[in-house]
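Have a look at this one.
Note that one protein chain of the assembly has been removed; the remaining protein chains are unaltered in position.
Take a look at subunit A:
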């Protein structure tokens, strides 16, 4: 039997139904919009009678919705390897040479067998990567410190406020070195390059602070695909745990990190769960320091409030929340930022 790869067009209802049924039978039943809307390409292998026997999809640099039926296959894994090969060639055509898989623990070995490397595993799901630049190459570019206590902070800084500054200053006082990882996902009001620059400028006077990009490894955990998990409660648990474990197993040891500083979270339930997961996962390896959020006139300083002030054109009301460097940038680019909000950029959330 000649098993050829074909495109599956999910915009076609009967094709989509067949695809969904095939996945459901194999335990993948989450087709929530946030999981499916970024799918760019879906491929499949069909049997002579037209039934689907293997499939996989691409969304940005993530391979997802992979499922294979081995019945009648030349050898176990042959169809799986064929699907992954084809997805990788298509990624290469799109000039993407570094990609991820989020999958159930039972498929971890199959992916390792075709060259993927596990970054972190939880009971609910695992994340693997393949290609270049991988985690080793990412870490090789970050300056190292051979002695003393090394603190770490991960922030989105959308934009950098006095609250962020307060956290960094505290860590800088209590440690010999501080890494500030800036989340590199481009989905915030302030673009990644802007956020990064504002963190750099806002901490330039602190000599023991090193600002680095979080790369592909410190992203917003809510963006972790969870299409293979049915239970909504488990999704947030899996996402926060996976994020904490990537940090724990990949980042801490090579950079000799001894603590992670977190801002307390009086305002967001999700971030609170995230802080809990980080504390639980990391405390046996490093110190997790939760710092009460900076308050000015009994008001918690938050970047959300700054973004609202931009939207409402009331910058003067939040000037005490932000360092001069951030204020200057906002005032110089106010129109552009407001335009982004008008065009639909969300300002609540992170």
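Convention: a residue touches a chain if its C-beta (ideal position, glycine included) is under 8 Å from a C-beta of that chain, and two chains touch if they have at least 3 such contacts; residues count from 1.
Just so we're on the same page, contacts and distances are computed from a predicted model.
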| item | value |
| --- | --- |
| Per UniProt record, name of the chain withheld from view ["ABC-type quaternary amine transporter", "Response regulator", "Citrate lyase acyl carrier protein" or "Urease accessory protein UreF"] | "Citrate lyase acyl carrier protein" |
| From A:41, A:61 or A:81, residue that would touch the chain that is not displayed | A:81 |
| Of A:6, A:34, A:51 or A:89, the one touching the omitted chain in the full complex | A:89 |
| Touch list for subunit A against the chain that is not drawn | 74-75, 78, 81-82, 84-85, 88-89, 92, 95, 97, 113-115, 130-133, 137 |
